[in-house]
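What you see is the complex with one protein chain gone and the rest in place.
Moving on, here comes subunit A:
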């Protein structure tokens, strides 16, 4: 050991996510560039992977022909109707499970039984129950978004700070006030992050729902392309679904920012 003064070595830092702008975009761009280059040079054959630029032209053609909007508007209305139905009942049932012991005891096993069922397997049943039209599609998406919403909602209600509820009681607040002003706002962060999962599942089931005699819709478009091994159109459809996922996640992020401004 020499006696010379040295700075103390720095050992902290790291283990804390920092926002890096553009990193996500860079990964996308790099991946697409690699695919484009590979298909052009030839070490990726056109049968394995379509050329990204071809997919882009397919998309543009689709938009020009006006069919894109037909597909998209139908799909979006299905996704919206189904997931609004599933999410609202899911939040309602989840809050009820969180608040009432009898509902909890009665329904948690039922939800646990429903959750792992691949909803696609129930397609024929839905057709019989709700008809081959829009009804069965709404029902499928609703059921698919319902179960994850229930689970995340009652988890969120369970996690509400009990000392806040005790405080409400100690000031003589009514039961309804405690639920409305303490339990629901306290559960909101958990409910919103559960919605991300629910909506993603809703998009997955959209494609499944459009397997059922749908002429138009992103799912129908992808299935047609798939059965013809038309990879460009298949990928064009997949890109639209991904964009839908990114968009919904961004919207929830926006809602979180607005509604949860009180969080650190």
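Following the convention adopted for this analysis, a residue touches a chain if its C-beta (ideal position, glycine included) is under 8 Å from a C-beta of that chain, and two chains touch if they have at least 3 such contacts; residues count from 1.
Note that in this section contacts and distances are computed from a predicted model.
Within the choices "NADH-quinone oxidoreductase subunit B", "Protein-arginine kinase", "Na+/H+ antiporter subunit G" or "NitT/TauT family transport system ATP-binding protein", the name that UniProt assigns to the complex's undisplayed chain is "NitT/TauT family transport system ATP-binding protein".
From the options A:167, A:228 or A:251, the residue with contact to the unseen chain in the full assembly is A:167.
Taking the complete complex into account, A:185 is the one of A:38, A:155, A:185 or A:245 that touches the chain left out.
Although one chain is not displayed, subunit A still touches it through residues 163-164, 166-174, 177, 181-182, 185-186, 260, 262-264.
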